[in-house]
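Here the complex is missing one protein chain, while the rest keep their positions.
Should a chain be cited, it is by its letter among A, B, C, D, E and F, assigned in written order, with residues numbered from 1 in that chain.
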Amino acid sequence: MTIKPLQDRVVVKMAEAEETTQSGIILTGSAKEKPEFAEVIEVGPGTSDVKMEVKKGDKVLISKYSGTNVKLDGEEYIIVRMEDILAIVK
Amino acid sequence: MTIKPLQDRVVVKMAEAEETTQSGIILTGSAKEKPEFAEVIEVGPGTSDVKMEVKKGDKVLISKYSGTNVKLDGEEYIIVRMEDILAIVK
Amino acid sequence: MTIKPLQDRVVVKMAEAEETTQSGIILTGSAKEKPEFAEVIEVGPGTSDVKMEVKKGDKVLISKYSGTNVKLDGEEYIIVRMEDILAIVK
Amino acid sequence: MTIKPLQDRVVVKMAEAEETTQSGIILTGSAKEKPEFAEVIEVGPGTSDVKMEVKKGDKVLISKYSGTNVKLDGEEYIIVRMEDILAIVK
Amino acid sequence: MTIKPLQDRVVVKMAEAEETTQSGIILTGSAKEKPEFAEVIEVGPGTSDVKMEVKKGDKVLISKYSGTNVKLDGEEYIIVRMEDILAIVK
Amino acid sequence: MTIKPLQDRVVVKMAEAEETTQSGIILTGSAKEKPEFAEVIEVGPGTSDVKMEVKKGDKVLISKYSGTNVKLDGEEYIIVRMEDILAIVK
Partner (left out) sequence: MTIKPLQDRVVVKMAEAEETTQSGIILTGSAKEKPEFAEVIEVGPGTSDVKMEVKKGDKVLISKYSGTNVKLDGEEYIIVRMEDILAIVK
């Protein structure tokens, strides 16, 4: 069973806290909006205004509190918009 | 008797809770906006800005609290905009 | 005496409650915005942004609380925008 | 002395209550926004976005509370935008 | 010393109350937004969106409370946008 | 050391009060938004939407409270947008 996101949406899976530490990304404790570390699972087709700049498997930083949670076959995912993805981390 | 949605609107029918469980979609209990599982009944023509990316029979996730309820020949439907449909689930 | 709506406006006449029941449309009692059943009387020319998708005589669902009431030759009409018409019911 | 409205503006003169009754237009007493009956006096050139759909002498319905009052040579007029004119009444 | 307004701005000089009366323009005392009578002093170049429809010497009606006051060589002027000029009075 | 403003930004230096008086510009004490007198120091490249209409050395009127203060090599400057510059004074 799969999810195919529409328009400029992207399905991501949040990275585990442990995984985050191993990869060297540690989110700072400042008052500013903190991003979250995630992996791209599925990418929508984009729109005439928004070009998709991520692909399956990319590790990304997404804006906290963005998107919609959904549980599929026991796994939790978040559906975000391209706009909510700040950067790809390699 | 049929409903023909206009512009970028889509008529959907909410999936039963049982059906939702069978298909493996379980909505999480987090504080974030939760989507709802539905089936596409009729699709509008789209607009110059919005391309329709769903077709009759698609199983979709829609934003909760979106759209307008209507009862037609004893069945309840919701008229949503393309914008409110997050993803197709297969 | 006639009304010729301008831009993307449409003149509609609300359907009687009896007529609504006969046609099988029953609006649900949920907390969501409920549509109303109406008949299209006159259609404006549209604009460069909005294409008119209804014609005289169409039975339509319109967003509740949309439009402007006017009484013409003893009959009550509502002037709505194309945007306010959700669907054509056949 | 004349007023030449600019952009998509239109100068109208409110119709007398008597005249309104004769023409058969009676505005309803509902809670919705009520239009007013007026005659078009002068029409602006329009803009790249807005096409003028009325001409001098047209009897029109305008949104209540729209526009700006001005008294010219002892006569009162209202300067409205094309947007504020709902329909032409013939 | 001169002021050259930028973009779609226009420099106007408010007309004296006496002059206003002579020209036959008397602003009404209604609750609606009242315009003010002014003379165009300098006209900006316009923008890709806004075409300038007034020229030096035009007598115009401007929206009250619009624009920015400035005193130049002892004279008071108002810098308004093309948008704030309702009509030319001849 | 120099500042190169980006997009449609302009670096200006506020004129001294004395200089303002000499040039004949005196800002009025009305309740309306008062502009400030400044000299253009550096001009950004503009954007596809905004054409730059000022050049180095121009004396300009800017909207009060617009822009961002910065001190460079002991001098205070304000970085404003083209939008915030009302007029060139010659």
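Note that a contact is a pair of C-beta atoms (placed from the backbone, for glycine too) under 8 Å apart; a residue touches a chain by one contact, two chains touch by 3 or more.
All figures in this text were calculated on a predicted structure; none of them were measured in a lab.
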From A:Ile3, A:Val43, A:Val70 or A:Ile85, residue that would touch the chain that is not displayed: A:Ile85
Option touching the unshown chain, where A:Pro5, A:Pro35 or A:Gly67 are the choices: A:Pro35
Contacts of chain F with the absent chain, listed as residue ranges: 1-7, 9, 11, 42, 44-45, 47-48, 65, 67-74, 76, 78-79
Sites on chain A contacted by the missing partner chain, in the whole complex: 23-28, 30, 32-35, 49, 51, 53-54, 61, 63, 82-83, 85-90
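The working rule: only the chains that are shown with their structure count from here on.
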Copies chain E and chain D - interface residue numbers shared by over half, same or different: different
When chain B is superposed on chain F by its C-alpha atoms, the rotation angle in degrees, nearest 5: 155
Centre distance in Å when chain B and chain C are each reduced to the mean of their C-alpha atoms: 23
Arrangement of touching chains [line / ring / star / complete / other]: line
Pairs of chains, among all present, that meet the touch criterion: A-B, B-C, C-D, D-E, E-F
